[in-house]
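Complex shown without one protein chain; remaining protein chains in place.
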Amino acid sequence: MADDDREQSEGAVSRRAFLKGGAAATGALSATLMPGVAEAQLPLAKDADPRLTTVDLRVNGVAYRKEVPNSRTLVEFIREDLKLTGTKVGCDRAMCGACTVILNGRNVYACSMLAVEVSGGDVTTIEGLGTTDALHPIQQAFIEKSGFQCGFCTSGQIMSTKALLDKMPRPTEDDARLLMSGNLCRCSAYKRILESVMTASRLLQA
Amino acid sequence: MAQQQNQNATLNVVGTRGPNIDAIARVTGTAKYTGDIELPGMLHARVLRSPHPHARIVGIDTSKAEALPGVKAVITYKDAPKLPIWGSRQFVMNDRVRFVGEGFAAVAATDLETADRALRLIQVQFEQLPFVMDPEEALKPGAPQLFPDGNLEGQARAVTRGSVEQGFKESDRVIERVYRCPTMWSGSMEPHAAIALWEGAKLTMWCSAQSPNRVHMNMTQQFDLSDANCRIISSYVGGGFGTKSAPHVDETIAALLAKKAGRPVKLQYTREEEILDSNTRFEVKMYMRVGVMKDMSIRALDVRAYINQGAYHSRLGGLGNHATHLYNITHLRTQQFRVHTNIANTGPTRGVGDPQECFGLDSVLDEIANEMGWDPMAFRLKNIKRNGDPVPRGQTGVEDGVLINQGAELCINQGAARLGWNRRNPTPGAGQSGPKARGIGMAVTERGGGAGLAGAEVKINLDGSVVMSFASTDIGTGSRTTLSMIASEVLGVPLSKFLTVAGDTEAAPYDGGSQGNRTLQSTGRAVEQAARDCLQQVFAAAAPLLKAMPAELEMRDSVVRVRGDAQRMMALSEVMSRRGRSIVGDGNVAGAQTGMNVERTPGAHFVEVEVDRETGKVRILKYVSAHDVGQPINLTIVENQLEGGTIQGLALTQAEEMRFDPRDGKCLNANFLDLKPPTMMDFDPRVIDIIAVDNKSAFGPFGAKGLGENPNHPGMAAVANAIYNATGVRLREVPFTRADVLQGLGQQRPAAQTARG
Partner (left out) sequence: MDNFSYARPATLRDAASQLGREHNRVMLIAGGTDVLGELKDHLREPERLVPIRHLKELQGIRPSRTGLRIGAATLLADIAESDVIRQQAPVLAMAAGKVGTPQIRNMGTIGGNICQRPRCWYYRNNYPCFKHGGNTCFSAAGENDFHAILEGGPSFIVHPSDTAPALVALGATVRISSGSRERSVPIAEFFVTPRQDARRENVLQPNEIVTELEVPSAPAGSKAIYVKEMVREMWDFALCSVAAMVTVQNGVVQNARIVLGGVAPRPYRAAAAETALVGKALDEASATAAGEAAVQGARPLAKNAYKVPLTQAVVKRALLSLA
């Protein structure tokens, strides 16, 4: 969409179209960092406006560089700047898990991290897992076991499953319940989500 | 699992298992919910809300907000139509606010941050008014009045059968108890969202609604639009549970802003807004008096209920029909006082008052059974209505119909066997050693279904693929899938050929929407009718091509065949391409149930709990939900609904009460951390056991019954009854907190640990 009608006022938000893959410098990113800790590159506040910062982020394997307000959360960056709307916002307070993404190998609540804080990081969202034509085994498992009802929490459930199985490929059901406890499902399809996690573990082993 | 083989050999699709047809969209994040939609030039809206529970706005100045760069429209109650929202007393905005969180102004700006800042620049002068939060207080003389005609919403709905006073005189034993379900959060994962787009006089709105046609009715009224000039789309909806079953102020606010700004506007509620302003589960205080005879029959029941509707109510609240439709009771009276108070909006939630009524009624029945030394299950079985029993056709209590296809007894017997009811300790609280006490409880529920008008359209394309359009929505109930399975069964076209257009008022005929156990039966029958219409057209087109009469034809696997002749057949795609025109069939039905026969959808829950008498913790050891599901259309979806609904019902025993400070009327815990909906750790999903009792309906498509609401009802009563069985402590208010359990145990044994400083 055209952005020409979006005014920029003092201290207000600039929402210029994102530069897809436009940042060569992001090649130096390390995927082994702790969440949000960038050793290689520390984004520096611009002299002009200390409330805007250039953020470098690798999302689903694509490097992005974008100037955003410091108050931009990671989930806003993902949904609004990158237009990746598979990640949902259910509470915006780290209290539901719908916004769960994987940052540098760990599942986190994207609503409660700042984009500037995670600059230099590596993010995987639901869009980075599988596509409608080439489903990831975890997505296959959630379909096979019907691990959802309304689907609004599902992206987050699947990303937590990914983090869980990356860390613990053969969880017991009790392990899975513990490690999935940070994702609410209001439809309470928990029985089938649990079965989906266990099935995904088997599919990934196969 | 009580899975049964498909007994009807003629069914190929109905009764099978399988994933939802939209599963790929839901697991890849490609399903577009309202908040995911972005239109060119779209603005973002925020709503200014009252900090007072009751006030008149005596002055408002929006000039500073309007002057803020990036602000494109500011509206206040002055801009709002003076018309109530469909089904409610609430105006979209008013100069009188009646609960903390009621909106009275809104801003549309180029981004949310600007809209937020603009809100804080609006200057308001309130004249605070006295407020009332308790429904009984609100009926007392001198109570603050919310409306010119008082706080009582119309006449209290009354059912009278026989004479309860005489019935109590005749009874061998009478008890009276009071039960309370507080105002409880009942929302879904996706908060309300609405996007309004005006193109000339035409309004297109994407919103998160269960009933797009109800929103449509509201919008055409609010803006005086022709039906054709209003289109409502609710394609993917992230849960509803009743909170989205009626139009809400958010849709109208978005449309007002969009009209004023001349640009599309998105209004996405925050979680806090969603909790404060979204028709939550209403408080009910129930005075229950029951009288029984020594032969275990219920002689008289008197129910007096105070229903706290909050400031406004999306359509009229009330209890369910358990007292009138589930048990045979000689003398019956129910009075329901629907009262307005200065707390948040309320509405129906997964049963209009059914969970609340079930808690009151099934608790008091358990209490009197225990007092009489009866087995509570035998007591239920003595009194439940069975096939052929008189039953009200409507909600008046007059038993003018005949009950058919009632599965209550099946549910009770199968559930009891699965849980092992015979293990129940006949002397509650006795014989337990150590801090942890175990007990067993049960509760029974019921509900109708399939009411109202429904419509659907089925189109067969030239290549033989099928598009099915309906204006009810799939809010997670799997209706895209089950409705497609019904059409697939009728047509003989595999499910893989189907695409659904759900929740679009322009694409499909009128339909009442997805609530009240109705979609599968009502929209389902419309789909069945539309598919049969298509099938006849297919046969009419194919008959000359196959040199046969239409009546000789059948279709299986998208191939039209002459019955009994293996040689003469033609692929549907070929029939269609030769025909050269698509085939459209439509179905429109009015209420699934007609005539004297009355069909209900019952269920019975059984639970074993462990009560930690030192910490007050209640743990579910085993839970059985046995439900009459009619003919299951998709067993996977049936079980998923029953499992999820059961846990959602159990959630009410643990937390989810909205807490209001009596000093200022504010809700203190409008967030997930403080409302505490269950995680996967809370109720071990592995101990939830489902029995889908196959008990075909006379009305639903292929004998299906709607079932989405019922599993949500009995949890509170079943758990309370089990806690009593374990400990002898009777809890009459949900949720069952540590304080309640420990206090109950302390009163039981005054010497025990109730140290106070």
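Each chain carries a letter (A and B) given by its place in the written order, and its residues are counted from 1.
Following the convention adopted for this analysis, a contact is a pair of C-beta atoms (placed from the backbone, for glycine too) under 8 Å apart; a residue touches a chain by one contact, two chains touch by 3 or more.
Just so it is clear, the structure is predicted and the values come from calculations on it, not from any experiment.
Contact with the chain that does not appear here is found for just one residue of B:82, B:423, B:547 or B:663, B:663.
Only one of A:114, A:129 or A:158 touches the chain withheld from this view, namely A:114. Touching the chain that is not shown, out of B:654, B:695 or B:721: B:654 (per the contact rule at the top). Against the chain not shown here, chain A presents residues 11, 34-39, 42-45, 50-51, 53, 69-71, 73, 92-95, 97, 100, 103, 106-109, 112-114, 116-117, 160, 163-164, 178-179, 181-182. Where chain B meets the omitted chain, the residues involved are 113, 116-117, 435, 614-617, 654-655, 659, 661, 663, 666, 668-669, 671, 673-674, 676, 678-679, 681-682, 737-739, 742-743, 746, 752-757.
Here is the rule we go by: only the chains that are shown with their structure count from here on.
Averaging C-alpha coordinates per chain places the centre of chain A 32 Å away from that of chain B. Chain B contributes residues 19-20, 23-33, 35-36, 38-41, 68-70, 110-111, 113-114, 187-191, 236-239, 241, 270-271, 475-478, 636-637, 640-641, 643-648, 651, 671-673, 677-681, 683-686, 688 to its touches with chain A in the complex. Chain A contributes residues 1-2, 5-7, 9-10, 12-13, 15, 69, 71, 79, 83-93, 95-96, 98, 125-127, 129-132, 135, 139, 142-144, 146, 148-155, 158, 173, 177-178, 180-194 to its touches with chain B in the complex.
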